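A single protein chain has been omitted; all remaining protein chains appear in their positions.
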Amino acid sequence: MTPKLKVALAVAVTCALASLPWLASATILQFSISTLLLATLAQGWNIIGGYTGYASFGNSVFFGLGSYGTAIAMVQWHLPFGVGLVFGAVLAVVFALVLGIPVLRLRGHYFAIATLALSQVMTAIVSNLEIAGRNTGLVLPLLNGDPLFYELSLALLVLATLTVFWIAHSRFGFGLIAIRENEDAAASMGINTTLYKVLAFAISGIFSALAGGIHAYWITFIDPVSAFDLSLNVKMIIMTVFGGPASILGPVVGAFVLSGISEILSSAISSVASLFFGAVIIVAVVFMPRGLADVLRRFRKTGWRYFSENVKKYRL
Amino acid sequence: MQLLAQILANGVLLGGLYALMALGLALIWGVLNIVNLAHGAFIMLGAYVGYYLFSLFHIDPFVALPVSMGALFCLGYLIQRHLLNLIARAPMFNTLLITFGLDVVLTYLAQMFFSADFRTINPGYAGANFTLFGITLPLVRVLAFLVAIVLTVALWLFLSRFRVGRAIRATAQNLGAARLYGVEPRRLYALTFGLGAALAGGAGDLYGVVSQINPYIGAALTAKSFAIAIIGGLENPLGVVVGGIFLGIVESLTALYVGPTYVDVASFGILVLVLILRPNGLLGAAA
Partner (left out) sequence: MSTPLLEIRGLSKRFGGLVAVDDVNFCIAPGETLGLIGPNGAGKTTLINLISGSVTPTTGEILFEGRSITSASAFRRARQGIGRTFQIMKPFPGLSVLDNVAVGALFGTSTTAKALRVAREEAREWLELMDLSRHADQRADELGGPDRKRLELAKAIAMKPKLLLLDEVMAGLNHVEIDDVIEAIRKVRSTGISVLVIEHVIKAVQSLADRLLVLHHGKQIIEGAPDAVLADPRVIEAYLGRRRA
């Protein structure tokens, strides 16, 4: 496919998606909003986890900060939604800068665990804050406008995807990939690793926070446990890893496919969705550790051997 | 003063159990380089083994302890042997992810078979206390503490005195070391993971005696075990004991002086601080 054709196709798909509110039922629209938000979150995680190689469990904190930033601005200060969104994003950036700098010095497991612990700390802090409504949370003003939320979410996903596209083709992104591949070598070749990592963390955080803000206004009710829910972070990871980390469309495809399947499953047998997620992770990690994107690239050449070769490569 | 002593005693007793919880996680992490996110789920399963043995057959939870441990050993052995060995050489992130998948599956199955209701193991002596120097000590907590310490020492002896134990420790330094001790690596991996799971099972059985259980307790317990393993360091089991007791005391003090809702801020805040300032653990060699 020529680049022009690709752009045309991308625009066409986006337009088709944008027309959904006029075509789909209310239930489908709701499902689509949450899927778009999940895809945005996965795309955000892709920047820090996929490109930079830092397995963040702190992205649900960004989501929570975005939710609470928006909610506090709207409920406590009576500011408009747009200002709330920006406030939430600012909180996320502050978090990324203040805590990112020390925590991004940790590598491997240690970074993952530190962010995991931070998310627990944040939940606990927020549930003690008067302005955040403590344990009970906040109730936002009601806005009946699913089409609006849908278009907003879609626009955010497009923005996130364009950002990832830019990262994949820029000097900045090249630096992030070098950091992922070998951080010492990256530094010794002139890459400001601290700055790059913190920027990646912050950009990743902005998208999570914006998604959180939209989600809060849409759902009209937030509380600490659901806003900082760690399993949301895990979903971002699974969708990214399933679709293909460090690819431009992988996380989006991962989010669409997995949300779709889990929606169908859970309407057939309720609550089996979580079991499904667990099973998908296990199977995907064993047989396609580099995600759907890699399967599509390589399957044509290797055929079914692709899966057994993955196992052979990593088994004891 | 009296109050402080009481708080410290509570903290120490809680900490002993915490240490046992973290011990298996630290063992698996240190030797196999797997951070087992399903560790809390193992603890939860161990607790249910104890619960059902007690409620169906009236077996005392302290007698049921070996059964809990045995059951979880088998589960852990099989999981490592037939699943985790498949990705033993994959990047650490893959193992993190797959054990998370295991956690989700085990939690789901537990909820399906055991229901989401809270349960407790309530032997006749559950409410019994005794007093020492004016400090009130709940009997079950003291027993749980003692068993936890005995198991920790037993693990330490096993790792330093037995051939298989030494092979496990050598593997922590070098993947191929198992062969030098005449043990096949695949089996050694499975044994180690089984052992870690067995410790989780034992901890779960004791946890069920001192606290309420349901299928969802796992995640928080995994996080706590992490915190303890990090604070104590991975090098030796005694570090984990110190880490556990430290966390137990911090939590008790925070609950009293700051407020019970800040307990998690304290424990996880300390975890983050330790990670940033002393990544090898409070007791480990300086970074």
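Letters A and B mark the chains as written, and numbering starts fresh at 1 in each.
Following the convention adopted for this analysis, contacts are C-beta pairs under 8 Å (C-beta built on N, C-alpha and C of every residue); 3 or more make two chains touch, one makes a residue touch a chain.
What you see is a predicted model; the values in this text were computed from it and never measured.
Trainee: Relative to the complete complex, which of the depicted chains are touched by the chain excluded from display?
Mentor: Hidden chain, whole complex, touched shown chains: A.
Trainee: One chain isn't shown here. Among A:76, A:188 or A:308, which residue touches it?
Mentor: Candidates A:76, A:188 or A:308; residue touching the omitted chain: A:188.
Trainee: Going by the contact rule already stated, which one of A:175, A:251 or A:278 would touch the omitted chain in the full complex?
Mentor: The single option touching the absent chain is A:175.
Trainee: Contacts of chain A with the missing chain: which residues?
Mentor: 169-171, 174-175, 177-178, 180-182, 184-193
The criterion applied here is as follows: only the chains that are shown with their structure count from here on.
Trainee: Which integer distance in Å separates the CA centroid of chain A from that of chain B?
Mentor: Taking the mean C-alpha position of each chain, the two centres sit 31 Å apart.
Trainee: Quick one: which bits of chain A touch chain B in the complex? Just the residue numbers, please.
Mentor: Residues of chain A touching chain B: 55, 102-103, 105-106, 108-110, 112-114, 116-118, 120-121, 123-125, 127-128, 135, 230, 234, 237-238, 241, 274-275, 277-282, 285-286, 289, 311, 313-316.
Trainee: What residues of chain B sit close enough to touch chain A in their complex?
Mentor: 29, 35, 83, 85-90, 92-94, 96-98, 100-105, 107-109, 185-186, 189, 219, 223, 226-227, 230, 259, 261-265, 268-269, 271-272, 275-276, 279
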